[in-house]
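Left out: one protein chain. Kept in place: all the others.
Entry: chain A
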Amino acid sequence: MRPDAVAKLTGEFGYATELHAPGELHGATVRSPVAAADLLGVETAEAMRVRGAYRVLTIADVPGARRVGVKTPDQPVLADGRVRHHGEPIAFALAETAEAARRMALLVRPILRPRPALLDPERALDADAPRVGPDGSNLVHRLRLAHGTARRGATGVRRRWRTGRQDAAFLAPEAGLALPDGAGGVVLRVATQDLHHDRAQIAAALGLPEERVRVELAGVGGAFGGREDITVHVHLCLAALLSGRPVRALYSRAESFGAHPSRHPAIMTYELTADPDGTFVSLAADLLFDGGAYASTSKAVVGVAHYFAAGPYRIPRVEITTRAVYTNNPVAGALRGFGATQVCFAMESTVDALAAELGLDPADVRRRNLLEPGEPLATSGQALAGVAAPASLLDALAAVPLPAATPAPGLRRGVGVAVGIKSAGLGDGRPEGAGIVLRADRHGVEIATAAPEVGQGVRAVLAQIVTECLGPVPITFADSTSALPASGGSKASRQTMASGGAALRAATRLRQRLGGATPVDLSALGDGTSIVVEERYDAPPTAAPDPRTGRGDPHIAFQLTAHRAVVDVNPALGTARVVQLVAAQDVGRALNPALVRGQLAGGTVQGAGFALLEEIPVDADGRGGAAGFGTYLLPAAVDVPEVIPVIVESGDPRLPFGAKGVGEGPLISSPAAVAAALRAATGRPVARIPAHPEDLATSHDPAATAPAAAAEEPAAVDG
């Protein structure tokens, strides 16, 4: 059982939202009311008249680096002479109570001189576009590759696809508590995905050595990538150091939606050609990602999207350009799928369109073109190693019966299939390792890991690996803090591989020190005697592709997925209901099948939500329109159909136990499969996700075509 299961199910789990300390101050963030402006000053006098007001922090109070960022340090700690998106933090108000801090935040008056806002990503690179990027350019990152001869197939389709702004929508909003350590340093308890990345950014902004900053993991209520970027972190630490008191902050739901990055909205043009028998010949793709006001993880998202843009297919000629641009829209960044979700929707939708053009079964077209293990990816040329045959996932889907019940009268049923691929692990030449510490005494084994438990079950997996090696010993966990060896963060579907590998090594060495037998005999350790083992695992190295050729081996391992979706659509209204979802994924080896099934089911439903419900609309002023779960529609119990996870095991021999990360895979091809099912049900192109009812309605109703004059008649007053 998961170590956190009982506490979470009984409501006893301590989330970061509940952190308090004696003598605490409360912080509230002052945010920009406009998308683009020069910040001429910040008036605080009225705010400081609030009873309980303590202080208002601005960029002038930041002693170290004024700009931070999870990958690119371009984001001001607090607005620095300019605001670049609606809701950007301008100041941080401190008060004796949370209510007083909120009132102060409402009364702080930023003096803003509006600038023209750039909200259309397709205009970002125009010569006359407003400049948003820090160096005067609106290009965050661009990759291009072109391989193969210029031959085109006899039949081709060209389509333009769009994906919306999905949010991580984790249930526990951003929160934290910072405490001065009494020696000039600071301790931050916060819900995060990467303790050490956070520490580096905090220390830089505070002008402190990293060892003076300690980040402790507080209870995380969901992450999905949305906690990779820092939010409250520096504000709280700065406030604690300046005040000498504990400081806490908790975002509201509406504030949370705008405070962390969303999934990148994407505009993708695909042109795919084939021979008459369906054999792919060429792919040309142009991918544009709206990065919003700051770079966040856009560069890495571009890399993932670029190298998986062609899916797991054999295509002799590929020509792909991928760009992320700055705009004055809300910041986009990491979210489960990390660019692969968007391009999977585009590629798989294009494959379906080409199959229709050819008059062939789309499943047959896929089977004809799917790579075999060992073949090179069409983009990077990296061999598809350590995976099951992609076609076997289609077999796995086909083995699951379709729903027995027929659709209700008047509804149209559609079935759609999609195949997806993404890396597991950071790759791209970046270090891919994790450290861990095991401490054994006669009472059991304590695991000390900086791998954040964000709800994915990493602690259950680590305990299982240690137990597998040592036998059934009592396992406990030390608090996760930045004082422990770095884990690399809970992101990129990597912790089972990275910290799991470290746990295996550490447990193996501990077993040796305990005599080498399994199960180990801890009773041989005397009272007060303990053995401490620190180990590290580094995954097989990768390398960033050659930027001139686009060729290289950037990936550690591959998450290979396939989904089948069954939907019913009301043709008159365009409303849709998902009836069944089947998710097949090559997981390498399922160390904990229950957790893996949970990941597959959860990610699959999250993908269906992206296809039909989840979107933060941004208005003409650059303001995000999600204030809560009444307007940002997450899949609820009524939306979740029968979900059937199918685990395909094909151990990757290069990885500990052959197990691959699985977290993102289920959200790669699920939206594409739902979109395909919607097309099958309606015959409509479904060129965007989330699909809106008007994209799905098909029936012609004569009553709806009343003469315009009649339609324009004012309604009479009813007596």
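Methods note: a residue touches a chain if its C-beta (ideal position, glycine included) is under 8 Å from a C-beta of that chain, and two chains touch if they have at least 3 such contacts; residues count from 1.
One rule holds in what follows: contacts and distances are computed from a predicted model.
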The chain missing from this complex carries, among "FAD-binding PCMH-type domain-containing protein", "Cation/acetate symporter", "Putative glutamine amidotransferase" or "ABC transporter", the UniProt name "FAD-binding PCMH-type domain-containing protein"
Tell me which of A:Arg162, A:Arg253 or A:Arg442 is the one touching the absent chain. A:Arg253
Absent-chain contact - pick from A:Gly69, A:Pro571, A:Gly602 or A:Pro671: A:Pro571
Have a look at A:Leu612, A:Ile644, A:Leu667 or A:Ala681 and name the one touching the chain we're not showing. A:Leu612
Residue numbers in chain A that touch the chain omitted from display: 102, 252-254, 408-411, 570-575, 577, 612-613, 627-628, 630-631, 633, 636, 638-639, 692-694, 697, 699-706, 710-713, 715-719
